[in-house]
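The structure under discussion is supplied below as structure tokens; questions concerning it will follow.
All protein chains but one are shown at their positions in the complex.
So, subunit A:
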Amino acid sequence: MPYLPTSQAYLEQSAQLLQAYPDTTRIVTKYSFPTNRRGNIIRAHKSQVRKDAAKTTDAPSTTPAQPPTAIATLTLKTFNPTTGICLHYRTNKAQEVSRLITSLGKLAAGADVAGLGLSAAVPAGGADVEMVDAPAPVEVTPAAGKAQGQSAKGKKKGGKGKR
């Protein structure tokens, strides 16, 4: 199931899932360090090598090696067992923690997408559910259009005149 690119997208989609199935949906937050399993280490090493290779092509050897301290990751997962829908978000930034947890609280309290208090500036995700919100900006434009009304009229007149 998908890892969503932004926390905002994750929270919005989770809100929608919770609204649809408030009784059965659960949210799991996992704070974990990378494990020392052999496969995991090999994978990490490979990706590191790949990164280094990419770096050397861009800018040769600015940072020779990463610090050996393990960086933990925080994985958020919203799961609905009846439909099998599972939304993921993963981060390793400490500054996001408190915002995410308070948002989870809002979700737990049954907040909808608007109740999360997130800004509406979302790049079009293409999800069919988001179409519900689409009329809102259309309604806004006439109000904003008033300010630009004169210039728009001028343009229209110009267009008519040419015809």
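Simple rule for what comes next: a contact is a pair of C-beta atoms (placed from the backbone, for glycine too) under 8 Å apart; a residue touches a chain by one contact, two chains touch by 3 or more; residues count from 1.
Methods note: contacts and distances are computed from a predicted model.
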Exercise for review: Mind telling me which option in "DNA replication complex GINS protein PSF2", "Signal recognition particle subunit SRP14", "NCT transcriptional regulatory complex subunit A" or "tRNA-splicing endonuclease subunit Sen34" is what UniProt lists for the chain we can't see?
Suggested key: "Signal recognition particle subunit SRP14"
Check your understanding: On subunit A, what residues meet the omitted chain?
Key -> 22-23, 25-33, 35-36, 69-74, 91-95, 97-98, 101-102, 104-106, 108-110
